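With one protein chain held back, the other chains of the complex are shown just where they sit.
Think of it as A, B and C in the order they're written, each chain with its own count starting at 1.
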Amino acid sequence: MTSVPDLAQAREILAAQPFSDLLGARLVSFGAGEATLELPIRARLHQQHGFVHGGVLSYAADNALTFAAGTVGVGRPLTAGFAIDYLRPATGEILRARAAVIRAGRTRVVCRCDVATIDGDGVETLCAVAQGTVSFALPPDAGAPPVAGGW
Amino acid sequence: MTSVPDLAQAREILAAQPFSDLLGARLVSFGAGEATLELPIRARLHQQHGFVHGGVLSYAADNALTFAAGTVGVGRPLTAGFAIDYLRPATGEILRARAAVIRAGRTRVVCRCDVATIDGDGVETLCAVAQGTVSFALPPDAGAPPVAGGW
Amino acid sequence: MTSVPDLAQAREILAAQPFSDLLGARLVSFGAGEATLELPIRARLHQQHGFVHGGVLSYAADNALTFAAGTVGVGRPLTAGFAIDYLRPATGEILRARAAVIRAGRTRVVCRCDVATIDGDGVETLCAVAQGTVSFALPPDAGAPPVAGGW
Partner (left out) sequence: MTSVPDLAQAREILAAQPFSDLLGARLVSFGAGEATLELPIRARLHQQHGFVHGGVLSYAADNALTFAAGTVGVGRPLTAGFAIDYLRPATGEILRARAAVIRAGRTRVVCRCDVATIDGDGVETLCAVAQGTVSFALPPDAGAPPVAGGW
């Protein structure tokens, strides 16, 4: 693939991730150094006290970081690592992870991500912040055909 | 609650987490500063190239860090934040996250976690390393009855 | 101490840190959730290729995070931990670390920090990003009199 995917192609890539499908994630924006993932907050995403499990927030940050980097690099982005700090218990209607590229270097892309919940009135509350590095993998492994967008 | 849960109680806590149940996580050990979580690697945990989604690894690290801290503190452990580095694509039969307390301070516990895959022959391959901080929350929020073990 | 220090008091605190004095750090702003540290980039801060040593950037992030938290909390702030990503080799006249509080919780404060270099024409180039957690220590340890501002 010689170019960055468009939103439709990026959505195909997300749809091709069984885990993202399991969690009900959707890509609401993708392009120009940014990507936003949303998940309707259902009970199956909770921990034992009715809040969204921290692992859902870290999934959302991990994937949003990857997709944000994917708007500026060519090839398959792969989150190499990230740090996340949880700010408050997460509760609401929707979980939104918005990531943005801070610096696109030759070999790696550094991004930041804000994870927030949105309540029934559309009010957004920040629940975690993350920053991470995304690298670009070599062509797909043998036996794994490229998904839409070359990722 | 005045004491640390035992393995059976800790398993009840995990079972009370809908997200952990969704992912098929189980607690294989818990005590003396350590906790080990395992997840059978099923297709629904994959990303688009057949490897375990990074978000599953970060979930496993997040939860293992929390449970490890729970072996030494009294009250409800909550992962405050963590950093994770992915080492190689994760593939195999089982995902295992083994976390250990490095230092239990008065207000927070620092833990490290190794995340590995286990193949059909029982061979373990490290796929991510993490370190994080766990804090202990005040008594349960109003309206949220304590789960077994007080967490 | 019952209130947050003002800029003059915060500068006294910085001046009381021998390591900050060794590095030539100065506090250029402090208040309302933000703090900015600057260091003139001298040869003694370099690594072996003429760029600012990564350890100077991490020092600047660590200290800026602490001071930013100190604008919103009462007591002695102490950086509990942080993650930093280096974006490009750092070179220029001045190193500037600008930190801001993202969320001030009851027991800990999460901040982000941008570290940049400023060249002779005043052009700013981002060289590292960080995020970290600051906690507030109990009253000064026995034998250690409080410094100005109670820190």
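We adopt the following convention: contacts are C-beta pairs under 8 Å (C-beta built on N, C-alpha and C of every residue); 3 or more make two chains touch, one makes a residue touch a chain.
Quick caveat, the model's predicted, so the values are computed rather than measured.
Contact with the omitted chain, checked across A:Ala10, A:Ala80, A:Leu95 or A:Val129, is made by A:Ala80. What chain A contributes to its contact with the hidden chain is residues 80-81, 83, 107-108, 110, 133, 135. Interface with the hidden chain, as seen from chain B, comprises residues 83, 85, 87-88, 102-103, 105, 110, 112, 126, 129-133. Summarising the interface, chain C meets the missing chain with residues 13, 16-23, 43-50, 53-56, 58-63, 66, 78-86, 89, 140-141, 144, 147, 151.
Assume only the chains that are shown with their structure count from here on.
With centres set at the average Cα position, the gap from chain A to chain B is 21 Å.
Shared interface positions of chain A, i.e. residues touching 2 or more other chains, are given as 83, 85.
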